[in-house]
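One structure, pasted below without further comment.
Missing here: one protein chain of the complex. Every other protein chain is in place.
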Amino acid sequence: MVKVSEFLKEHGKPPREVYLDHENCGWVPPEVVEAMLPYFNKKGYGHPSITNLPGWEAYEVIESTIEKINKSINARDGELVLTHNGTEANNLAIIGSALARSKERNKIIISAIEHVSIIFPARSLEENGYRVVMIPVDKEGFVDPYMLSTLIDNETLMVSIQMVNHEIGTIQNIKELVETVKDKDDRIIFHTDAVDAYGRINIDVEELGIDLLTLSSHKIHGPRGVGALYVREGLKLKPIMHGALSTQKMWPSVENVPAIAGFSRAIDLAFTNFEDNVEKMKMLRDMLIEGILEEVPEVLLNGPTGEKRAPDNVNMSFLHVEGESITVELSLRGIYVSSGSACTSRVLEPSHVILAIGRKYEEAHGSILFKTSRYQKVEDIDYVLSQVPAAIERLRTISPLVRESRGILKKMVGT
Amino acid sequence: MVKVSEFLKEHGKPPREVYLDHENCGWVPPEVVEAMLPYFNKKGYGHPSITNLPGWEAYEVIESTIEKINKSINARDGELVLTHNGTEANNLAIIGSALARSKERNKIIISAIEHVSIIFPARSLEENGYRVVMIPVDKEGFVDPYMLSTLIDNETLMVSIQMVNHEIGTIQNIKELVETVKDKDDRIIFHTDAVDAYGRINIDVEELGIDLLTLSSHKIHGPRGVGALYVREGLKLKPIMHGALSTQKMWPSVENVPAIAGFSRAIDLAFTNFEDNVEKMKMLRDMLIEGILEEVPEVLLNGPTGEKRAPDNVNMSFLHVEGESITVELSLRGIYVSSGSACTSRVLEPSHVILAIGRKYEEAHGSILFKTSRYQKVEDIDYVLSQVPAAIERLRTISPLVRESRGILKKMVGT
Amino acid sequence: MSTRTPLIYTPKILDLFRNPRNLGRMEDATVSSQAGSPACGDVITIYLKIDGEKITDASFESYGCAANIAAASIITEMVRNKTLKEAWSITWEDVTNELGGLPSIKYHCSILAVGGLKRAIRKYFEEVRRERPEWLPENLSKEERQALEEEELIEKIYRKYGVAP
Partner (left out) sequence: MSTRTPLIYTPKILDLFRNPRNLGRMEDATVSSQAGSPACGDVITIYLKIDGEKITDASFESYGCAANIAAASIITEMVRNKTLKEAWSITWEDVTNELGGLPSIKYHCSILAVGGLKRAIRKYFEEVRRERPEWLPENLSKEERQALEEEELIEKIYRKYGVAP
């Protein structure tokens, strides 16, 4: 079989590197690693529910981190559940809510551009008699409140609409959507996946009136291994994972304390100088968008512009080239991105998000996601802009579609 | 509310410390931390399924770790699923198997001394029409193969019996139990929770003929954040967690690569000089058992002795004193252990394991688990032995039961 | 090892656990009583020396967790030099407050301590004075009932599982 090490040798280490794939996961700043280190073997390495010193020290980490998270989303009375990632928190939100209310209602409304960790758990409930209704979005990814209100009926159990889209950066007006739902029937649970909103836009669970909200550590430069579900006080969930409970009522097994300590530090870093951090991301984002639009012909920007777009999101479709080959070509140049192409997925279809905003398949295949970060420098983006045009150009010289885009191929697919 | 930091100040840091609670979780040796560090921000911090350099580097870690795990349990053809811990792997084993075969069979047989991450998922299936049968154990915690064979019928879906008990160290004869089951009906799935067997006794999935087997990183001095389920090739499970699959077919979301790298290193450390490591644990174990039996009156050893006992397991019931107060008393002396007392649990009952071997409630309340480790020194155990008698003695001077054990109180509980 | 909850104590509890005040059997006690059961994992014995209406001395023994020991100890501090009537009016919340707070799962420790105290006071009137003052209710107080329930519960469990205690 293919040996990864040989491949890595052939690839080589590029002299200059810019990591723009923090959407999928990424590196952790040294301060965060520093904050984790003591908990591996200096202190707090005990079980947080056991009455010995290392256990009590562990508990202190968990307690103070939960306090910090609560403060960051203005969750005074809420209860927080720590899981291992956003995926587990989303599963708990969807399946845990549904099973807790099973006898009463069976309709789950989600947007067409939710992360698959919302779509798949919802779909998994269908065999138990639940119905999943996907609400379409407009060309920028927005859910229409009026359309949402028409879908609400007395069978409706919950609505789950993400705060910020992970691929195209659409910032939904969650407050308006919550009001739309609650005005019709305040017994309907409203969940929002805020994984890509946290650390980028203000979140206030009280002001939004939200019932459930998902966070994930690695999305804010924290370590992998921690996710969180905010659960409004009084809201009942049914556990979906079973075992020895420690400090978390809804997620069993011993907590990953070093990771929790790292998340805690990552929250400090994200929320100290929050505005400056966000401005930095925006500045780099706009620099990247404008640079690419200027330098590369035949590209489309996916998602909204301006204040309605996440400060760190750049998503472009490069026509006549396929996304996976772009990620490889850019990787060879030390630029690390991901693509909505079908080519890296187990299914035939490219990104359901890019398709949901009305893009064609071939446009979705050529979509590339760049995430900016407060840790990048202007020179990093300069470097990206110096490489992307040449990379796209090289792949276009390989592609038969450029020349044929107005010829033979159009006929082949039936236009 | 109670401030943890104030409590920690009052407790103080004991001048000498011995950690014996590796059953519940524990510290990670520096070499393991060292192995994790590069993956936080030097390399392999990408998404292991995305075609860029940090992603490919991440994939290499996962691939090589899986190879290493497979080798350590002689799983040539098996498929391994990485989860976040043993609890998740056990949930997947039990619920995933049951749901994959739901139409056919509905009886799940488990031992009475399984970890709750087996018992609770099994019980959770009862509302869906499955039946859970708990097979009792003898006074040392052993399952009787003949009794098991009488429970097997054509409704039997799976049997789950752990390889090594986590509290009393009973090493089951899994090979014999598997043969008992498969001889009767080889379509019955046999799962074993080997979390406390790994790194302590030899495991060979081929020789045992096992279908599913659970491992957990933090139980072998690896970091928290990784568990594994070995799944025999061809065995179908139904996923219980839904989201974006990366390299793991049964567990979604991005893998915790630094933790996986740490687990990999922990495996090296456990399996290089495996025999020596085990002998060390045994030597310390026997030293501890004999020392306590010699120095402390009115104690009971829980679990078997000799080769049938896990090399690192010491479990003692100290009569007339309650376990939680022992853990606190020992913590003040820098000795960190846990207890099977009800006092630290959310339910009224003390350890179901200690009760299952026929101990009385008050004996279970006074049970203390010490785990030895290859990292402890003889002097550490000497220190433990210098403190335990005095600790027990002090608590016994507080307890009314010592004097009354042959008097008033016996009457109160009706003997 | 099963389903746990974090047990964070106050500095006060740890102090009382380390250096329990008024510890030990009182040989010349006017009255003593016990609450809880070994099978449940907590027993408190309370010894009172009574002079007229006044508690002049108190001590305790405890089989139980650190919070149990601390609750038993603190209640003996609280009743000293109090009249019997004043002592009777001590609530489990008072004990909890005196300890600086308790994890909610540990409230039963204060309840047991109060239960033991009230039993002692009742026993004193029943067995020594053979009269019941007006302020002492005929029916068991909440705390005495809870102690009794705990003691009976464990017998029920034993009977159910057929285990000899």
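Read from first to last, the chains carry the letters A, B and C; within each, the first residue is number 1.
One rule holds in what follows: a residue touches a chain if its C-beta (ideal position, glycine included) is under 8 Å from a C-beta of that chain, and two chains touch if they have at least 3 such contacts.
Predicted, not measured: the structure shown is a model, and the values here were computed from it.
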Quiz item: When the whole complex is taken into account, which chains on show are touched by the absent chain?
Solution: A, B
Quiz item: Of A:Ala58, A:Ala342 or A:Val388, which sits in contact with the chain we cannot see?
Solution: A:Ala342
Self-check item: Of B:Ile50, B:Val388 or B:Val402, the one touching the omitted chain in the full complex
Solution: B:Ile50
Quiz prompt | Which residue of A:Ser102, A:Asn173 or A:Ser399 touches the chain not shown here | solution = A:Ser399
Quiz item: What is the set of chain B residues that contact the non-displayed chain in the whole complex?
Solution: 47-51, 56, 59, 62-63, 244-247
Exercise. With the missing chain put back, which residues of chain A would touch it? List them for me.
Key: 1-2, 4, 6-7, 9-11, 23-24, 116, 166-167, 320-322, 324-325, 328-329, 332, 338, 340-348, 350-353, 355, 360-362, 365, 369, 397-401, 403, 408-409, 412-415
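To be clear about the criterion, only the chains that are shown with their structure count from here on.
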Quiz item: Of the chains shown, whose Cα mean is nearest the mean of all protein Cα atoms?
Solution: B
Self-check item: Cα-centroid distance, chain A relative to chain C, in whole angstrom
Solution: 54
Exercise. Compute the distance, rounded to whole Å, between the mean C-alpha positions of chain B and chain C.
Key: 37
Self-check item: Residue list for chain A, restricted to those that touch at least two other chains
Solution: 47, 49-51, 56, 59, 63, 244-245
Practice problem: Going through chain C residue by residue, note those that touch at least 2 other chains and give them in order. | Solution: 1-5, 7-8, 65-66
